[in-house]
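Take this structure first; my questions come after.
Just one protein chain is left out here, and the rest sit where they should.
Moving on to chain A:
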């Protein structure tokens, strides 16, 4: 065990983030269900790494997010941890917990598979998350709304490009 605790790996923090992502990006403006495992995975990763999110939007040509200078100018921003992108077990554990607590509902759509949306109690709990950090997460999720209409494969492609850029610039 490290002598300090890392906030990024905190259970409740991550539950809160998934709640907010599901709240903000669960449905399109016209009420269509959007959040399957893949999208949830991408969006959660991006809101936890705002610098990457910014690059992601740039690649997709969807403008850029307003990220705070604290995020941009930090040690985390110049290091990149891509492990969470290839490991979905953490996310599944979180979803299991939230489903078990009846905060997220799972809906099966014919042809498209399973989608997630907040339950009523989930919505209530999400609205209680009002600290500065969760506020920022909400803002970031808002900027991602424009990507809801893109296919998951195009999102994956964009994410790949962002990671490659990172690798290239690291290799400099």
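The rule is short, and it goes like this: a contact is a pair of C-beta atoms (placed from the backbone, for glycine too) under 8 Å apart; a residue touches a chain by one contact, two chains touch by 3 or more; residues count from 1.
Operating definition for what follows: contacts and distances are computed from a predicted model.
A.B. asks: Would you kindly match the missing chain to its UniProt protein name, picking from "Exonuclease SbcC", "Oxidoreductase", "ABC transporter ATP-binding protein" or "Phenylacetate-CoA oxygenase subunit PaaJ"?
C.D. replies: "Exonuclease SbcC"
A.B. asks: Quick one: which of A:46, A:60 or A:129 touches the chain that's been left out?
C.D. replies: Reading the full complex, the residue touching the unseen chain is A:129.
A.B. asks: Specify the residue from the set A:101, A:120 or A:142 that touches the hidden chain.
C.D. replies: Checking each option in A:101, A:120 or A:142, the one touching the absent chain turns out to be A:101.
A.B. asks: What is the set of chain A residues that contact the non-displayed chain in the whole complex?
C.D. replies: 4-16, 19, 69-71, 73-78, 89-90, 93-94, 96-97, 99-101, 103, 125-126, 128-134, 136
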